[in-house]
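Yeah, one chain of the complex is gone here, protein chain that is, but the others are all in their spots.
For reference, chains read A and B in written order, and residue numbers begin at 1 within each chain.
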């Protein structure tokens, strides 16, 4: 068994989704690993990695709307506000979603379902550079 | 170190939980791996893998009730509705719960706590065939 590790940087858009499936697939190919596991880790507490539907963009819009209502930017609710009104809601969204994900590899490809895409979800209200570490192990 | 990968298919019941602990344990045994890690990945965006209490069925019923209220099937809330009123809530429940899980293996067995069971949680309102990829690595 061998392993392969690489970090990528993504420039996000405010409260938006950035699909990283192509980058991750290309790193899997680069690794030369045919059967194994691909682990994704985002080095931030106000952005997430999620696996969600890659077909209808309305799904992502509905996700954004739902989380906007569930975790509102309401100054009266939070003690932690020095970094902006969107910061504490971003931390909560991060806990409610995912800092790491893992996807098996088979025949040199991620075993994602037909409708599954991998996204970086920016929870802050302006653009950030986000770093994701991709760790692959296998044969 | 070696690895072992296998996919299983589960026929779910509408908005219900299907315990897969026995299937996963039997694949761990099949793998011959004594110390290692077992990774679970569900290839869908409207069903989840969760680890929850395996003793009192009321826990699962309460989970279902809670998520029914938290993510209601209300047509006025979602743009994405072509696949049915239950589809967008199912995507949100998937993001709020888990697409992948991982459990260490020790002495040839999953190190699950006494009260932990592994479940596939169907978020749609009818039965589906769901595929879970199980990836085990270790010695």
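Convention: a contact is a pair of C-beta atoms (placed from the backbone, for glycine too) under 8 Å apart; a residue touches a chain by one contact, two chains touch by 3 or more.
Keep in mind it's a predicted model, so treat the numbers as computed, not measured.
Engineer: Looking at A:64, A:96 or A:110, which residue reaches the missing chain?
Structural biologist: Once the missing chain is taken into account, the touching residue is A:96.
Engineer: Decide which residue listed in B:28, B:51 or B:133 touches the omitted chain of the complex.
Structural biologist: B:51
Engineer: Give me the subunit B residues in contact with the hidden chain, please.
Structural biologist: 1, 35-37, 50-53, 56, 58-59, 61-63, 65-66, 70, 96-98, 101-104, 106, 111-113, 115-116, 137-139
Engineer: Can you name the residues of subunit A that touch the chain not displayed here?
Structural biologist: Interface with the chain not displayed, on the subunit A side: 1-3, 5, 7, 39, 41, 43-45, 70-71, 77-80, 82, 88, 91-92, 94-96, 98-100, 102, 131, 133, 135, 137.
We take it that only the chains that are shown with their structure count from here on.
Engineer: Please report how many Å separate the Cα centroid of subunit A from that of subunit B, as a whole number.
Structural biologist: 20
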